[in-house]
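One structure is given below, encoded as structure tokens.
Removed: one protein chain of the complex. Kept in place: all other protein chains.
Moving on to chain A:
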Amino acid sequence: MAMRPYFNRDFGNPSSLHSFGQKAKSALEGSRNVIAGLIGAKSEEIIFTSSATESNNLALKGVAFANRDKGNHIIISAIEHDCVLNTALWLSKQGFEITQIPVGKDGLVDPERIEKSIKKDTILVSVIWGNNEIGTLQPIVEIGRICRKKNVLFHTDAAQAFGKIPIDVVRDNVDLLTASSHKIYGPKGAAFLFVKRGILLTPILHGGGQERNLRSSTENIGSIVGFAIAAEIADERMNSENKKLLMMRDKIINKILRKVPDSYLNGHPTKRISNIANLRFAFVEGESMIMELSAAGIAVSTGSACSSPKLEPSHVLLALGLRPEEIHGSVRISLGRWTTDKEIDYLIEVLPRVVEKLRKISPFAR
């Protein structure tokens, strides 16, 4: 409802000086203030983009090309989202040197390893705050402190963390931060990149100079307004929602691991986002689990090669030290604001039956 006026009545372009444009402009700046306030940033430090993918591209490429004279070494973790990973791979083809920091079996980055990997020519460290597949939360504050000490810029992809855990860019030592609207129940097509004042970026999109000349394009006002409202709601409900989801998540993990023999949890047991559980079942394949669960009305996803268009297992699960054959049997269960206790009980009842059924077909189960 709050978005609708910007699709028809208040259709003005925020760059226009006439009253219609200025109405849109004030909606845009109001949204910017709201979002900046939620993460302890200043309004002018928020750059609106179209997606977390775009924000991450702008962060990595923007820092890389603006700092070419200072160095060409970039550090990322081994469990970044594809949009950071593939941007880094592309940068390596442009002559930048990329170091991927491994994670432990629990999916956590050791900040000390980052400190040791920082060289004289390191210009950027980028570590995903909350992992989208296994849900682990990285020690962002410590990594930020190290980067600050070493005078290296620090970016974090907080697409999964924003709105779910308290973020304060000053306290958390973050220089650049990515967040997106649809991950917090806002409309698709809106995201932002926080860029600390004083940091120079080379823009990806050149044009009319919108968003402090860092992202030329007419702003997607409707989606941005919706994003700001979704962010406010997420912030208000953060504590109560986390409490509820955490209980549901741990109920799933504990009950399933107890009910199903040869089942395991992927990622750290407690340092994780409240709404993601990633479980692994020996002797069965994830895509067939998804199809069985889907027939029962349950939607989950898998890191199995058989469900990926490239037929390759998830790089995140590989980084945990899992073998491809172990990865085939892993499923990610995501909970949301509207997940009910009844649905949790249903999943706990159905999933073990699905695993049992597929194990009967499998030559490896005893």
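Definition applied: contacts are C-beta pairs under 8 Å (C-beta built on N, C-alpha and C of every residue); 3 or more make two chains touch, one makes a residue touch a chain; residues count from 1.
By definition in this document, contacts and distances are computed from a predicted model.
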Check your understanding: Out of "ABC transporter permease", "L-lactate dehydrogenase complex protein LldG", "Iron-sulfur cluster assembly scaffold protein" or "SGNH hydrolase-type esterase domain-containing protein", what name does the UniProt record list for the absent chain?
Key -> "Iron-sulfur cluster assembly scaffold protein"
Point to revise | Listed residues A:161, A:260 or A:284, member touching the removed chain | key: A:284
Exercise for review: Kindly state which of the options A:209, A:269 or A:321 is in contact with the chain not pictured.
Suggested key: A:321
Check your understanding: Residue-wise, where is chain A in contact with the chain that is not depicted?
Key -> 78, 100, 102, 104-105, 283-285, 287-288, 291-292, 295, 304-307, 309, 311, 313, 315, 318-319, 321, 323-325, 328, 360-364
